[in-house]
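Rest of the complex left out; these chains stay put.
By letter and in written order, the chains are A, B and C; residue numbering begins at 1 in each of them.
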Amino acid sequence: MLTLSCPDRTGIVARIAGFLAEAGGWIVEAAYHADAEGNWFFTRQVVRADSLPFDVDELRARFAEVAAEFGGEATWQVTDTGERKKAVLLVTKEPHCLHDLLGRVSAGELPVRLEAVIGNHDGLEDIVRAHGVEFHHVPFPAPGTPDREAAKTAAFAEVRKLVDVHEPDAIVLARFMQILPAELCTAWAGRAINIHHSFLPSFAGARPYHQAHARGVKLIGATCHYVTADLDAGPIIEQDVIRVDHGDTVADMVRRGRDAERLVLARGLRWHLEDRVLVHGNKTVVFH
Amino acid sequence: MLTLSCPDRTGIVARIAGFLAEAGGWIVEAAYHADAEGNWFFTRQVVRADSLPFDVDELRARFAEVAAEFGGEATWQVTDTGERKKAVLLVTKEPHCLHDLLGRVSAGELPVRLEAVIGNHDGLEDIVRAHGVEFHHVPFPAPGTPDREAAKTAAFAEVRKLVDVHEPDAIVLARFMQILPAELCTAWAGRAINIHHSFLPSFAGARPYHQAHARGVKLIGATCHYVTADLDAGPIIEQDVIRVDHGDTVADMVRRGRDAERLVLARGLRWHLEDRVLVHGNKTVVFH
Amino acid sequence: MLTLSCPDRTGIVARIAGFLAEAGGWIVEAAYHADAEGNWFFTRQVVRADSLPFDVDELRARFAEVAAEFGGEATWQVTDTGERKKAVLLVTKEPHCLHDLLGRVSAGELPVRLEAVIGNHDGLEDIVRAHGVEFHHVPFPAPGTPDREAAKTAAFAEVRKLVDVHEPDAIVLARFMQILPAELCTAWAGRAINIHHSFLPSFAGARPYHQAHARGVKLIGATCHYVTADLDAGPIIEQDVIRVDHGDTVADMVRRGRDAERLVLARGLRWHLEDRVLVHGNKTVVFH
């Protein structure tokens, strides 16, 4: 699986296709996007490994030379779909996204190895262990705790250690409800994925369903996005909405919105794991 | 057709149902909503006129006595679905909502008599007249015109005169693109309906598709709402969304978003004309 | 919670509302439907128990007298939402609906007590037990087994015994993939709920995703319905669809369709448990 983004110019498609054809590579999927405004080019190609006369490392080495022709701003990667990617989940008390992801992994629906779940409460420990996944409880200081900031910093340091040991391809904030410190946003850039329970940019921040109810909107939503230092403002991977009406209380919205959260997070995570998401500036190209 | 909203208490349903049953009224549709937080009660009932031993005026007179029991805050109306409601449309250059509404009226899909269309450009005059509807051209001053504010005030006064002569039940801003002055918002409160080309509260104000494109959202939308003095912040009647992706330019969004605008406005207008929309504070109850 | 369906005539709403008002009953939700073609009336009302001067049994006894006035064809029930309903799930190997329902029950999202899960394979036993629910393995004879019909009859008799001991309000075929014998359809009429992986009536029977792929449809779907002796032809409770395109193989459809199956079954089951579904002939009235 090969992805590339670089400044656009003529001949890129031909160069890559020619490179692959010369090696006998059988292209199973190929997607291209040229952003006319930003003059940027994006591609994702899936090549059958057994059609190539060399292995993935050799492909990577050879493609590096091709990519060099596209300039210093080009970013690319070649990954082996035979190697399962790794994910770590961060959770708090809300169980629905966790249950959903555990179910999907257990059903073989998501191409991922779940390395660990880290919770700032311990209520979800049993179900995680029942799925054969390790669980770590890292308590966070409650509001009003003395030296709360220091305790929080320590807790995040502990979380970071527990996450980084796995070198995960995805760190999923499955309704984690804690704002990541800037240095974690940087360290996990392009790998930390959040699910926000509103149709962003509407209702960023706290209690989005309360905000939606107060405004009287007729649809509520969920947004899966990469985490950046700007709260709820990172590149959007996927969004969806659910119809509500005047009869829905905030509690109804909370319950019904979970279906959007589950699906949007599962779809966004799948696309991230399949290298379908290319970030450029604050936007994403998602090749379906 | 009878609608009522009033402070909630026990026995309202029984009182109304009893009143109608006593008169032999055959209830074809009945919908209720009790807003537990606001402690407010809403109902809409459709009664077969031929099941009553008296006419609509007499029903109105008798129901006034019943409604009086529900307190001074109660608002209600009794309308005769046999009398077609009246609408006036305000347009500028964008033709898609106008074409759509003309087509629906012509196909007998909307329960309304289209009295007039008023445009601040004259490009849509021919098609309006081809549908047998009167058209008035009221030019608005371009940016940079000397004494623009005064000219605008005069233009709005002219629009108001042309609208008010019809005593319309609905004044539809079918992509009118001019901000109504506060006194018109007041004069037409509960009757002026706007279509905004975003999923409010996201992207209020000017050029919402540009805003949506810049943010990289994965769904664009449209919102039909009552006009109030707060720009794009009135009670929402209906909303819907359309999926977009990284390949959609602003021009694509403008084109594709029209389908949401057409449908959302047509649905919102229909519900308004059928007395399905009850406004309470800044929110609506919409009985489907 | 009170539901009633009976031949339509004037005064039913008034009679029920009057009955409840007289007892001081506070109506929290009230929905009505009059089927003009079939001349049938349906209602569902939710009354606050603490607003009544008597208990649910007494309400039931008193309402029986009211209902008797509506004729011998009237069907009604009064249930206590304080008493949790009971469900039994039937499963085979496909885990996604089971995982989803277990997750929802565990998250407190579904108003139900899960009494037991019965599987004709044992692969899902561990996860069921991890959720604290009993699991029974009842093997079914494979195709080609000698005396297969007799073995199947015996297996169904065992399933029936394991189900009926719980007197469940819902028997959920969560991708059970075995056709219920006619006598079980009768015994469980109005309680057995199936999820079929197509948008019925398209693609009834076996391998609906294969059928959908062969026909080249652009949307796939799922249908939640009551089980009757006619395969996949019982009253439909809920349906939904998911967009597919030419790039989706049968395997992709199977995977992606699961999201429709999960949601449609969860919604249909919820509505059934909340007494929102009234069956009349081969159709349902679903009060949202």
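In this section, contacts are C-beta pairs under 8 Å (C-beta built on N, C-alpha and C of every residue); 3 or more make two chains touch, one makes a residue touch a chain.
Predicted model, so just to flag it, every value in this text is computed and none were measured.
In this structure file the homo-oligomer totals 4 copies of one chain sequence, with 3 depicted.
Keep this in mind: only the chains that are shown with their structure count from here on.
Ranked by number of C-beta pairs in contact, the top chain pair is A-B. In summary, the pair subunit A and subunit B forms a contact in which both copies contribute largely the same residue numbers, shared numbers making up over half of all those used.
Centre to centre, using the average C-alpha position, subunit A and subunit C are separated by 35 Å.
Taking each chain's centre as the mean of its C-alpha atoms, subunit A lies 41 Å from subunit B. Residue positions 247, 288 of subunit A are each in touch with at least two other chains. On the subunit B side of its complex with subunit C, the touching residues are 10-11, 13-15, 17-18, 20-22, 24-32, 34, 36, 51.
Taken in their complex, subunit C has these residues touching subunit A: 29, 95-96, 99-100, 102-104, 106-107, 109, 126-127, 130-131, 247, 255, 258-259, 263, 266, 288.
On subunit B, the positions that touch subunit A within their shared complex are 33, 35-37, 199-203, 215-219, 221, 235-241, 245-247, 249, 282-286, 288.
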